[in-house]
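One protein chain omitted, others in place.
The block that comes next holds chain A.
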């Protein structure tokens, strides 16, 4: 009865191992090979960050309080920091056990449930907990997020006790709402999209859903236990109460993250900056060329058209008239990105500049052709090809450096309530996209953001979705990456055409020696285009 149907797909595959591709949010995948995470600062032999032990984060709260959203968001952030984290949604186990289309018995959540319901409950819990132990003890997992209702205080105490026997700490995160509007909004956006409610009006569906919750889970005790470690989020972060959490680096870090998280849904768009007069000079900070100005206008018009089209689509489906949130624009402080936003600013959109968002520093390779880089730095090229995410050319920044530098932006990204257009250099877009879609660090340098596309990320509580919007009528020479991208990262040798060689499917695997896991197809999937002009 809770979470999205898409969860079933995951639940039915053994141990939730799905193969992802870069245009799918990989937050529910377990990485197949060990590699450093995007913003990981150090590594240890065990694969765990050793100043904080193994932790189970257990959610607490009635359905429609955003538990799944919080679980997934926290997992996304922890993985980004390099903490091996996996989410175990108890609902997935429930559905997988009772079978598709069926539901658990009515007294399933009751304290005085019938013996058969209790047996079923224990069977489901056991399976989920076994997987948690397996992940923490045999797969070097560090944090398991246990997404369940955990409604009763006695149950929570025994849960913490049981994990403590295995030397695992338990941190509870409760999401409590006493603002009816937040609950209704959440039910509207997440729960009633299921086929059960096909043909119902929104209002009736919400009412029915809430009535079902209160009849099926009549007992709920909010967290008060002084000896347990817990964080209570009240009304989507309006107030946060933290109890007894000073025990670890990660719990403080999670609180910091949660202070910036909200559960409202909004969209993020990524667009490249226009072309400049001085295309390959990093230090010059050049202004837009006339073509660049033209691009800025076309990109903006496309986005505005697309948003209008989406708004209309929501209204057609019976959604509210104010379906779209206002749009805010973020740029770096580099001229090309600021000038690309000028057209939107002239239309009254709010533009903010963020100094952390400037592009990756290309170091010595600035203004050098690929040929020359290969000639002058053959060893560096070899190192780069072995690990394009962590390698730095002399005096350059690596993607890893960039990711660490972007962390405040990640938190502000979570905090932003409006829809957001980010205009930045491709290197910055790659890293931010990597966060939002839980990409493997090794895939991030290969992501491609051609100039004739705006990327739209649509959040959902279970996973994010990415969509590409085509910008029509751009001159061909503008579409491939800027010359800098052609030099750094350096494409594998033997690739003759500089255009599109980056991030395009690499059948030989030359650029990723760590084989065994190849991104099947990078982002350039024309059929996912939405052309608002058509």
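Keep in mind that, in the parts below, a residue touches a chain if its C-beta (ideal position, glycine included) is under 8 Å from a C-beta of that chain, and two chains touch if they have at least 3 such contacts; residues count from 1.
Here, contacts and distances are computed from a predicted model.
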Query - Chain not present in the shown complex, as UniProt names it (candidates "Fructose-2,6-bisphosphatase", "Proteasome subunit beta", "39S ribosomal protein L13, mitochondrial" or "U6 snRNA-associated Sm-like protein LSm4") - result: "Fructose-2,6-bisphosphatase"
Query raised in the report: If the hidden chain were put back, which of A:100, A:378 or A:408 would touch it?
Result: A:408
**Report entry** Options A:364, A:460 or A:479, residue touching the unrepresented chain
**Finding:** A:364
Requested in this report: Consider the whole complex, including the chain that is not shown, and state which of A:67, A:354 or A:430 touches that chain.
Outcome: A:354
Report task. For chain A, enumerate the residues touching the unshown chain of the complex. Result -> 41-42, 44, 50-51, 237-246, 249, 252, 255-256, 259-260, 277-278, 281, 283-287, 333-335, 338-339, 351-355, 361, 363-364, 394-396, 400, 404-405, 408, 411-412, 415
